[in-house]
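Just passing along the structure, written as structure tokens.
Note that one protein chain is taken out, while the other chains of the complex remain in position.
And now, chain A:
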Amino acid sequence: MAGQNQRLNVVPTVTMLGVMKARLVGATRGHALLKKKSDALTVQFRAILKKIVAAKESMGETMRASSFSLAEAKYVAGDGVRHVVLQSVRAASVRVRSHQENVAGVKLPKFTHFVDPAAASGGPSNASPSLTGLARGGQQVAACRAAHVKAIEVLVELASLQTSFLTLDEAIKTTNRRVNALENVVKPRIENTISYIKGELDELEREDFFRLKKIQGYKKREIERQRANAKLFAEEQLAEDLALKRGISVGAAANLLVAGGEKDDDIIF
């Protein structure tokens, strides 16, 4: 992995180790949370996908039915009926309203259609039972209108689903990227740093230990030496005593050595 050999540029101290450990805990918790979010989004995504498939199928059916009902209306009411209907429309009666829905922190745009009452009363083709094609084909025109309104409903629903689909797709990709980044980059890096700090600290400890050992050895050797010296001295003393007894004066040198030896006992090194 890319982050395997990387580590943060930190001073290997115990404090830093604590900080790093805290960061690792944070990263782990964040990873778990994001993973959960990604799962939730995926569930939603699948549901929307299922709905889109259903809506698309029904759209094919509805669109076909509506365009065929237009053909029926044209057959009965004559080709000119479309102009009559077209000319008598002032404003669209079916409007689309958009609002946002919150799914696991992702804002999904939703579209709903509604009939504008102001526009609906504007023309005969908008008012529910119209007089268009009174003499021939009025029913077909009404049926055609109903079929097309249904088609618009399906279209609006599909548009809403498609937009949510795209938004969710984007959100899922971002979340997954974050999850992966946490899992594969941030966490290994922190772990590496922690192990690095731990290694450094261990090293320091070992060095200390070694030094202590070394000093202990030195001390031991020194004590040995002193003991040996003391022994020598004792022997010399003994020899001097013997010599004194024999009347040979080597006392001055011997006294000096004893006095120095007694005084400097503490400052061996």
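Just so we're on the same page, a contact is a pair of C-beta atoms (placed from the backbone, for glycine too) under 8 Å apart; a residue touches a chain by one contact, two chains touch by 3 or more; residues count from 1.
We adopt the following convention: contacts and distances are computed from a predicted model.
**Q** Looking at UniProt, which of "DNA repair protein RAD51 homolog 3", "Adenylyltransferase and sulfurtransferase MOCS3", "V-type proton ATPase subunit" or "Vacuolar protein-sorting-associated protein 36" names the chain that isn't shown?
**A** Per the UniProt record, that chain is "V-type proton ATPase subunit".
**Q** Quick one: say which of A:132, A:160, A:175 or A:193 touches the chain that got left out.
**A** Considering all chains, including the one not shown, the answer is A:132.
**Q** From the listed residues A:35, A:51 or A:74, report the one that touches the chain absent from this view.
**A** Residue touching the absent chain, from the options given: A:74.
**Q** I'm checking contacts with the chain that's been left out. Which of A:50, A:90 or A:227 qualifies?
**A** Here the residue in touch with the unshown chain is A:90.
**Q** If the hidden chain were put back, which residues of chain A would touch it?
**A** Against the left-out chain, chain A lists 64, 67-68, 71-72, 74-76, 78-80, 83-84, 87-90, 123-124, 129-140.
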